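Encoded as structure tokens, the structure appears first; notes follow it.
Heads up, one of the protein chains got dropped from this complex, but the rest are sitting where they should.
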Amino acid sequence: MNYFWDLFLGGLTRGSIYALIALGYTMVYGILQLINFAHGEIYMIAAFTALIVASILTMQGLTGFSVLILAGVIAILYAAAYGFTVEKIAYKPLRQASRLSPLISAIGMSIFLQNYVMLAQTSDFLPFPNLLPQSEFLDSISAWIGPSDFIIIVTSSVVMIALSLLLKFTKMGRAMRATAQDREMAMLTGVSVNRIISRTFIIGSALAAIGGLLIASHVGRINFYIGFNAGIKAFTAAVLGGIGSIPGAMLGGLVLGLAESFGTGYISSDYESVFAFTILILILILKPDGILGRSSQQKV
Amino acid sequence: MDLILDIKNLTMNFGGLKALDGVNLHIRQGEIAALIGPNGAGKTTLFNCLTGIYAPSSGDILLYQPGAKPKRLNGLKINTITSLGVARTFQNIRLFGGMTVLENVMIGRHARSKSGILGAIFRPPATRVEEKAIVDKSYAILEYIDLAPYVNELAKNLPYGAQRRLEIARALATEPRLLLLDEPAAGMNPQETRELEGLLVRLQADHELSILLIEHDMKLVMNLARNIFVLDYGEEIARGTPLEIRHNPAVIKAYLGEEADAEIG
Amino acid sequence: MNHANLFRWILCAIFFFAFIPFSFAQKADTIKIGIAGAHTGDLASYGLPTVRAAELIAGKVNAQGGILGRKVELLVEDEACKPELATNVATKLVSARAHAVIGHICSGATKAALGTYKDAGMIVISPSATSPELTYSGQYPNFHRTIAPDDAQARLVADFAVKNLELKKIAVIHDKGDYGKGFAEFAKKYLEESANTQVVLYEGITPGAMDYSAIVQKIRHVRADAVVYGGYHPEAASIVQLMRRRNMKTIFISDDGVKDQTFIKVAGPAAEGVYASGPMDTTNNPQAIAAINEHKKAYGTEPGAFYLNAYSAMLSVLNAIRQAKTTDSEAVLKALRAHVTDTPLGKIKYNNQGDAIGVGFSIYQVKNGVYVEMK
Partner (left out) sequence: MKYAPELKRSATIALWLILLTFPIMVIQVNTIENIVVWRWMNIAGVGTVAFVLSFLWQIYQHRKTESPLPVSAHLPAFQRLLADPKLYRPMLIFIAAFALVFPFTASHYQINIMSTALIYIMLGLGLNIEVGLAGLLDLGYVAFYAVGAYSYALLNYHFGLGFWTLLPAGALLAAFFGILVGFPVLRLRGDYLAIVTLAFAEILRLVLENWNALSFGPSGISNIPRPGLFGIELTLEQSAVYMYFLLIALCLLTIFVIYRLQHSRIGRAWVALREDELACQAMGIDKTRAKLTAFALGATWAGMAGVLFAAKTTFINPASFTFMESAMILAIVVLGGMGSIVGVIIAALAIILLPEYLRVLGDYRMLLFGAALIGMMVFRPRGLITPSSRTYVFQPSEHQERT
């Protein structure tokens, strides 16, 4: 039973990160019907930025909480700025094109950003300092749940709740949802679609940055390639939950994380990703719109 | 006259919502019938049940075929129903915009031709003959419907009225015995509507086609249809000749407040 | 600029690029050494140190006037560890008449490329391709390497685990890669030969995965005394850190891919006590220290994976050319086998199969933040 609990927590931790990144995919998809393959790279860039800032601060003699906050905030801001810029460069000129053109542009962007970081920084793995705070409280529960697992699960839950509230109760949130429902209609009612799209990218990228920060601290190492796999998995999670659906992305991430964790624990880690993808296929065959996806009965 | 279509007690549920509730409707061979009703009455839903887009919750849709037992259409695939001789147009035009006018009609010949992959690759004489026949027949239909000048235009570049007519041309290419038209006159100017009326009369006469028509233009309906069915909230509230419908109190009540009631009265 | 112009421009560019290779002028007076491996993509970090080692040596040699009066020219070719690109690179190097190749990095790419090199009679020295069949099969007389084949390392590690540490229950984990899985397979085989030792877990992990907590839980669950890991240091560091964070005392033993100072830096205190096999006496070898310092001076960082292996490979091939007094591959081949080169890996020459003699292996343990050889 203990083993089960451990696997469950591990899955939850990983799932929370998937969910954070998946939110970016699902929000962008909801509005642009675009699979933003460069999203994973944003997560990687955020981790690098945090690492750079944190190292400089540590060398200046700062420690602990202030490093975490500063590095975190700067990384999130930068990720948001990257998301914003990527959209302006690679997707905005393609608003009128067929849906596949931005997809290829996104793949190009992903290749570009990976190589950009590799060339400007390094191809090696770098150790990532554990920025997550230590406290007596965390020590006291460490037998029951790992401190970083605890922080990741709590932080991502808080972030996701905050996002849900933002989308539900603010004017911007309503405008975003309206745009996702029907872009032309939203435009007619006076929503500036371009601004909404930019904001979507900014928020999505910031969420990915939080994910990047948490997981880099948890795993303790990063390189320029970490965004790619995480991106594919997170996208899978978004589809699993029903792409375009915010709670769907969260649920999808958790399901995927748990599936991988239990699959590894009870069957074999050889096929870790196979479990994730098999679950995806099975669920889509049973529910073609994902777990929480809006059913899309065609209008005739 | 013999029946071609007999709908008995048709019900369609969406979740808890009854979009159609025990509708009965029949069409005779070679007759133009009309289906009217306020917006949201379930007219298009009925078409969708008829053409296999929705599987009805209960009831029967029977298609009578010459020299055979009537065929029950419930739950058949869309394309199967088309090959049985039921063709339709769509209320919100659904042409293949990126294809030419001729190609749009040629697609309609799909159900009536049969060459497969090997035929396509090796192009034996049989395929060539068939291909030529498809082109010729399609062109003939376009001429019949006065779209010949547009033959090589992309469908999406056509004027609105011509697009509506192309939808009909495309449906005709499937050689239907029963043609379902979903608001064919919507968005047309009076001149175009008059031409459409003439076309439908010609069609019925030349091809002994049975036509079921959803239309809000009451003048068109009254001129064309011999038999009118009125739906409201998924239920049939009246049926009869144009004259009967015009004076039916239930119909007038259903239409009260709608723009169309002026035309009825 | 309208669309048509743009298009014409692109077309011109394509044609321009298409004809560049035709205009390759033959510079006859250099010694050309091909450097082939992964320089982009996810495995770039294993290929780039080789490029740097070669550049450093070439720079030094050229500064001293070259070899046989000829400068050393490097032909650096990236194949991202993809077999199909590796064959292209191989034909490119053959077409460019390279005299020898340092590479490739991955066993798969090496296997794909070797056929081409063999037909051209070109000498190949890999710093990192460990698949045993490359030398044992005898198919590739032109192939050499400065790294021990998987089975030799696995034998050493297995014997150490069974005889020295007397471990009973061992989990064998690998990274599903060529190198890691090859090592793990042999390790498992040799461990199972011992009556007292049991392999309780044999599984692969996914290198790019987000974290490895599930597999660590599983190692704990099967109550393994030790983990034998086949793979490279980034994943190893993650696993060790996770185990220590969960207060697991499980012994961690790994291969040459982990015997790297970076591992200790990345894993931090968790690295303490980890065992890894690696080439004998590199830490105290003055050549090795010098080579590492050169790298630090030139690039400001510690060298990456297989740096010393590549350094040694490059030195040995240049030495062989110097000894043979010609770049003729037959003669160089003989020289490689006849003459000993003093390298960071020790004094090495190659046996007839192509494996380096003198690259002895021993087990190291991390003590106070450095690898210390176990005597």
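Order as written gives the chain letters A, B and C; numbering starts at 1 within each chain.
Just so we're on the same page, a residue touches a chain if its C-beta (ideal position, glycine included) is under 8 Å from a C-beta of that chain, and two chains touch if they have at least 3 such contacts.
Predicted, not measured: the structure shown is a model, and the values here were computed from it.
*Asks:* Would you list the chains present here that the left-out chain is in contact with?
*Replies:* Over the full assembly, the chain not pictured touches A, B, C.
*Asks:* In the full complex, which of A:69, A:158, A:185 or A:274 touches the chain missing from this view?
*Replies:* Of these options, the touching residue for the absent chain is A:274.
*Asks:* Check the options C:108, C:127 or C:234 and report the residue that touches the missing chain.
*Replies:* C:108
*Asks:* Among A:13, A:105, A:217 or A:245, which residue is in contact with the omitted chain in the full complex?
*Replies:* The one listed residue touching the chain not shown is A:105.
*Asks:* If the missing chain were put back, which residues of chain C would it touch?
*Replies:* 1-4, 6-8, 11, 14, 17-18, 20-22, 39-41, 76-78, 81-84, 87-88, 91-92, 94-96, 106-108, 111-112, 115-116, 119-120, 131, 139, 176-178, 181-182, 204, 262, 265-266, 300-302
*Asks:* Spell out, residue by residue, where the missing chain touches chain A.
*Replies:* Residues 29, 33, 35, 37, 45, 48-49, 51-53, 55-56, 59, 74, 78, 81-82, 85, 89-90, 93-94, 96-105, 107-117, 119-122, 126-129, 232, 235-236, 239, 243, 270-271, 273-274, 277-278, 280-281, 284-285, 288-290, 296, 298, 300 of chain A touch the chain that is not shown.
*Asks:* Counting contacts across the full complex, list the positions on chain B that touch the omitted chain.
*Replies:* The list for chain B reads 51-53, 77-79, 82-83, 87-88, 90, 94-100, 102-103, 106-108, 110-113, 115-117, 119-121, 123, 127, 130-132, 134-136, 139-140, 143, 148, 151-152, 154, 170, 173-174.
One rule holds for everything that comes next: only the chains that are shown with their structure count from here on.
*Asks:* Averaging over Cα atoms per chain, report the distance between chain A and chain C in Å.
*Replies:* That gives a centre separation of 34 Å.
*Asks:* How far is the middle of chain B from the middle of chain C, if each middle is the mean of its Cα atoms, in Å?
*Replies:* Roughly 71 Å separates the two chain centres.
*Asks:* Hey, what residues on chain A touch two or more of the other chains?
*Replies:* Residues of chain A touching two or more partner chains: there are none.
*Asks:* Give me the residue numbers in chain B that touch at least two other chains, ranges are fine.
*Replies:* Within chain B, no residue contacts more than one other chain.
*Asks:* Can you check the complex and tell me which residues of chain A touch chain C?
*Replies:* The contact residues of chain A facing chain C are 3, 6-7, 10-11, 13-14, 17-18, 115, 118, 122-127, 146, 148-149, 215, 218-221, 223, 225-226, 228-230, 233, 260-261, 264-265, 268-270, 272-273.
*Asks:* Which bits of chain C are touching chain A when the two form their complex?
*Replies:* 40-42, 44-45, 48, 176, 203-206, 208-211, 213-215, 217-218, 220-221, 233-234, 237-238, 241, 245-246, 262, 265-268, 301, 304
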